[in-house]
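And now, chain A:
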Amino acid sequence: MTEAEFLLWVRGPAFNAALFIMLAGIVVRFVEILFLGRKTNLAQARGSEVAGGFYTTWRRMIPDADSFIRSGFTIIAGYVFHIGLFVVIFLFVPHILVFERALGVSWGGLPSNIVDATTVVTIVALVAVLLHRIKDPVLRMLSNASDYLVWLVTILPLITGWMAFNRVGLSGPMLIGIHILSVELLMILFPFTKLSHAFTLFLARWYNGAIAGYKGVRS
Partner candidate 1 sequence: MTVHGTPGASPGCGSDTPCNIPTGNVVPLLHEILHALERWLDDGEEHAIDLRGIPMAPGEEDHLIETLGEGEIRADLSLTGRSVVLETRFPAVWLVTHYNTDDTIIGRFIEVCEMPAILKSQAEDARAGLEYLESLLSENNLQ
Partner candidate 2 sequence: MSGASFERGYNALKEQIDAPVAAFLSSCVHCGMCAEACLFFTETRDPKYTPIHKVAPLHKVWKQEYTFWGKLGKALGLSKPLTDQDLTDWETLVYDSCTMCGRCSMVCPVGNDIAYMIRKTREGMAAAGHAPEGLIGAARRSVTIGSPMGVKLPALQAQIRHMEKEFDIKIPVDVEGADYLCMLSSMEIMNFPEYIGSIARIFKQAGVSWTLSSEAFEATNSGIQIGVSDIAAVLVQRIVDAAEKLKVKAVISPECGHAYMAIRWEGPNLVGKQFGFKVVHILEVLDELRAEGKLKVRDKETQKLTYHDPCQIARRGGVLEQPRNLLNMVAENFVEMPGAGKMNWCCGAGGGVSSNERADELRLKTFARKKAQLDAINPDAVVSACSNCRIHLEEGLEEYHMDIPLLSLTETIAEHLIEK
């Protein structure tokens, strides 16, 4: 298999397979959750579940003051790499083309060198997060193999992407091929690891807010 064939396979069938597995996996996870159902609350409501649910969905993005002091590192490093991932994935023009091909919708992107800088910041934040996970007693106790696998699978696309953009190391086709392959690995693991939080957290926050909202508390 020559490099060209490898790149073609990665951009073609492999991407389709990864997308298929990811979407199928996400839908199955959602159905598995929703099929368990939830008892209707017979108590007399004080507030509205729906309002509480939506409130918490966005409000939980902003940590409360005390948590910010106590878990400052987790929050800051977490936001740095999440925002970084967002910028790198959704505001880099070549990536926007992928979404355009899939969804038919397109939007403006940031200058590529800004995205490149963001990638480096994101990688540094992810490495810091890993060190923290290893050093902090609570995190070390909580973490299992899947946490470290997910970390690796998240940082790989960033590293290979940075290499591809800066044309470091391998030949053009291999750089781009390996980068897309690492993204496909991320896509395949998406529904079956804690990466699923990316979509289930909206459900979780909604339930949290609903339970509290029913009782008139803005959680």
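Behind the choice of candidates: all candidates are chains of the complex that A comes from, given by their letters.
A few notes on this one:
In this section, contacts are C-beta pairs under 8 Å (C-beta built on N, C-alpha and C of every residue); 3 or more make two chains touch, one makes a residue touch a chain; residues count from 1.
Please read all numbers here as calculations on a predicted model, not as lab measurements.
Looking at 1 or 2, the chain of this complex that touches chain A is the one numbered 2. Partner candidate 2 is touched in their complex by these residues of chain A: 28-29, 32-39, 41-44, 46-47, 56-57, 60-61, 63-64, 66-67, 70-71, 74-75, 78, 133, 136-144, 147, 192, 194, 196-197, 200-201, 203-209, 211, 215-219.
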